[in-house]
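Okay, here's the structure, questions in a sec.
For this view, one protein chain was removed and the others were kept in their places.
Here is subunit A:
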Amino acid sequence: MAEPSQLTQHIESFVDSSCSSTQQAASLDAIVSFVKNDVVTISSLVREMEMYLTTTDSIIRARGILLLGEALKCLSSKPLDAATIHSLMSFFKERLADWRALRGALVGCLALVKRKSGGMVTSSDAKGVAESFLQNLQVQSLGQHDRKLCFELMECLLEYYPHAVASLGDDLIYGICEAIDGEKDPQCLMLAFHIMEVLVQVFPDPCGPIESFASDLFGILSSYFPIHFTHPKAEEDVEVKRDDLSRALMLAFSSTPLFEPSVIPLLLEKLSSSLSSAKVDSLKYLSYCTSKYGAERIAKHAGVIWSSLKDAIFTSGQSFVLSLTPESLGGLGCQENEIAAEALALLEKVVIQNNDLFSSMIVGDEEINMVLNSITGCQSYNEIPLQSTQKLYSVGRILYVSVKASVASCSRIFQYFFSCLMESMGLPVVNGSGTCSFNDDCIISKRPNHGSLYLCVELLGACRDLVISSGDLASQCVSANETWCCLLQRFSTSLSKIFTSTLATSTDKPAHDADVYLGVKGLQILATFPGGYLLVSKSTCESILMTFVSIITVDFNKTLLWKLSVKALVQIGLFIHGSNESEKSMSYMDIVVQKIVSMISSDNHDIPFQLQLEAVSDIGTSGLQYMLKIVTGLQEVICANLAEVYVQGNVKSAKVIIHLLECYSNELLPWIQKYEVFDEVLLQFVVSIWNQIENCMAFPDGIFEKELLDATMKVMKLAVASCSVESQNIIIDKAYTVLSSSTFLSTKDSLSSLQAQLEELEDTQETDKFSSRDEWIHSLFTSVIIALHPQTRIPNIRTVLHFLMIVFLKGYVTAAQALGSLVNKLDLKTSGTEYSGGCTFEEAMDIIFGKNLGCSDHVPAGRSGITGYWSETGLTNLCLGAANSGLLKIHSIVGLAWIGKGLLMRGHEKVKDITIVFLECLQSNGRMGALPLEENNCNWDMRLSAMKCAADAFQVLMSDSELCLNRKFHAIIRPLYKQRFFSTIMPILQSLIIQSDSLLSRSMLYRAFANVVIGTPLIVILNDAKKLIPMVLDSLKLLSKDVLDKDIMYSLLLVLSGILTDKNGQEGVIENAHIIINYLIGFVTYPHKMLVRETTIQCLVAMSELPHTRIYPMRIQVLQAVSKALDDPKRAVRQEAVRCRQAWSVI
């Protein structure tokens, strides 16, 4: 049992208005937890508080009642017995009359009424509360928060106790009207609107009290429409948005059909408002009310609604513009604004609801008929005045929407207008079953006018969309002999001929663009009617496809027509693929896909090759089976051409093949990768490329082209990467077989000879080139290795490792990348005996680092402050200068960098040894640099570039590569590996830089530092910003000296600007403000790169935001420096300079 004094204490501290609000909240929590844990019962709490609840001091009484109310609010799930609830309820009910202590009473009532379990308020109590509410509360005279509580209370009463409060009858409605009238606060209004909505449901009887009050209620509501905030800026602060409020009001408006006589006229009147939001709202409300009030009530207003709608669509019609881009073929032809969109949505609703009435109004509308009659006068798009076009498009949209609304409306409207149009096009609608006798000549002599074409396309489109919207509508309608189906069946062939002739007679002039667009769209719609060949015959469909194909093969000079046709074919393909119609699919395959593939392979030189490829890749995307066909076809062409290149050295074939390969890797492969069904095809392709190389023993001289090899390597990499592990196993076996047949491996077959060769390489530093064929083989082999899955088994891995080592030491970077990928993916756990030719990770590392090559002697690394030893052997040895040839050394450093990257990404420790090698490289060369006397200039240059190489090795380690070791090529990537590396290497680099005594090695260390910083995510840099900024600035200064370093300097500058603009970096920036500004001023005139100057000035702008006292002393200096940039040769720099001067001259 809690001590009573404790409880009293808490009560006192809550009631005491001198206590802080946090204290009060804490004591409330304490009291609530007492009751929750049954330490104190509610009744004992009330007894304890008696004095506070009944005292005559109104302030204390208000606090006391509030405490009880708040406590009840927190105890909503605590079970209470009926007697307690009843007595509490009657207490709060009475207190509603006590205006001085109202808040607590409202909170208490609300808490009790809201209870859902553990004892609820009885209906009679609820009724009592409502009565007391109506008698005592003058809601509009209260403050905002109290009003909100009042509304919440009323809302709860209406929702939870509808029968109890309904018995109050007219009084209730009257009281609510009074309470709401004049409310302006958005939050209260949300509740008020909802109260209205619920109130109507409380009295469901249409002849009940609501009927007599309907006009009063609506009078209150109508004054809020349309919702419009007079202080638009305030809207952002309030929680209630305009749209929410508007929606709540809409629900209130549509709550009862009794409002209809007042609502509809009001909404129609507001349609003519100049405020566009009011128009949109009116239309939205009308749509919603239409569905709520029912067809009968709306029918009374049909005439007015139709004419207002028509006006709204016509006046907002300026937004209708035909967009003639190929992209718009798939969707709507027109852009719509919001008003027009809402109006059309409403039109669709009313047509669906009341088809007969509205259809006949549309059919009989004078304005529409006038437009229809007038269009025949103007032949081409450009002749029609702008206003008429807009009207025409508006009519088009109206017809589209009303036809699409339902089958019934389609019958009525389509039939009427379609017949008119056909007649105006010279195709008389003869009644009877006689087939239309269509004369080709008459059409060509009489080119259809733009207006008829447009309306035709809209009507056809609407019809098609209607049929698509429900499953087997087409067959139902045809069997029911609907008029529109008959019309369509009869005219589809003639129409397709009209569209075709429009395309045939059009030229590439802009005047014909609109007609071309409509012609293509019309044909596309005809070809995509669902329901097999029911509505549009097979021959028509096929002739449409043939028309498009012939445009693609012949009319490539007409850019728009060509592009639209390709797009239309893609759309048709997508439709056929999606609708599972095998017959159509077959004809598409035969007519389109087959033809396109044969176009590529037939060596057709009429069409620009680029366009052929575009058509191929676009049409491939329309369906899986088409893509399969196209990919196979393309692969055949590539292989055939490759053969020509290998055997005859055909240069022309080489050019063709490069285009083909690019198309294959850039367009088709990304699409294929999404579907994972092409494994077999890709496997065949890759294997056949290898077969070709295998079969061709001697390459003709001079056919080796770098570009061709690069393209082939790219395709090889991507194709292998998309294969499954099983296919990759086959591929790598095949590749290895071919590799062993190369002169390189076949002469010195054994492992030991490879080792010997490696040693030989070290001794002689021979960098003789490979033969053409060998180069192809090893390049493609490395591509395969790069793209393998970690699970793929590489045969004879030891030989492969040795082989790759030799190749990269000869200066082929791809081999180094392959080696990096290999060590990245090699399984750490295998024992190496699971399959023949496998090896363990340790073994591989030994091969790479050459444990078994030389003797291992230990060299202390004390100089750099790094403790520990490493074995200076093999590759390490080469890097550290055992090799006499600089070139070999550079190659080995580059190779080591990629191997290091592979290890770093998987988080292997060995990478530490590698970085130590690099650091030693940077320093040892510095040491040797001190003795230049013994060396000639050439050697000196070599050493310098070797050091640069070692510094740039850090770039390889830290940057993301597109070529290998990424997700696409299945690399193992440990999360946050960059962060880890950054935090280990940074202290070492820092201490080395400080200790470094030679200028050269210091500058190289700074370069390495810059590379690491650039590669690290900014967020990590920001944490260390304070320490890093001075070093970043120093390296910037060093980098600014050499033109060749401009790119790395720019990247580093971007890091600096990142620090400057981020909040987390501020502290360090403020501390170093002076030196930062001093350095930046130096870069304002950096001559070699515009972006450097621009970024520098942007940095200076960012600096002007710093505390005034820190930067003011620098003001004059900055202004002077920037004024030079005002006359910069580059515009962007000048713009920034103006901004910067402005920023700095106002501080």
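Here, a residue touches a chain if its C-beta (ideal position, glycine included) is under 8 Å from a C-beta of that chain, and two chains touch if they have at least 3 such contacts; residues count from 1.
We take it that contacts and distances are computed from a predicted model.
Select, from "tRNA-splicing endonuclease subunit Sen34", "Ribosomal protein S13", "MIP18 family-like domain-containing protein" or "Dynactin subunit 6", the UniProt-recorded name of the complex's unshown chain.
From the choices "tRNA-splicing endonuclease subunit Sen34", "Ribosomal protein S13", "MIP18 family-like domain-containing protein" or "Dynactin subunit 6", the unshown chain carries the UniProt name "MIP18 family-like domain-containing protein".
Using the touch definition up top, pick the residue from A:Lys910, A:Lys1026, A:Lys1089 or A:Arg1110 that touches the left-out chain.
Considering all chains, including the one not shown, the answer is A:Lys1089.
Any idea which of A:Ser276, A:Asn695 or A:Ser1145 touches the chain not displayed?
Here the residue in touch with the unshown chain is A:Ser1145.
Identify the residue among A:His659, A:Arg980, A:Lys1026 or A:Arg1134 that touches the chain left out of the display.
If we include the chain that is not displayed, A:Arg1134 is the one touching it.
List the residues of subunit A that touch the chain left out of this view.
Given the touch definition above, subunit A has residues 232-233, 1088-1090, 1123, 1126-1127, 1129-1131, 1134-1135, 1138-1139, 1141-1142, 1145 touching the missing chain.
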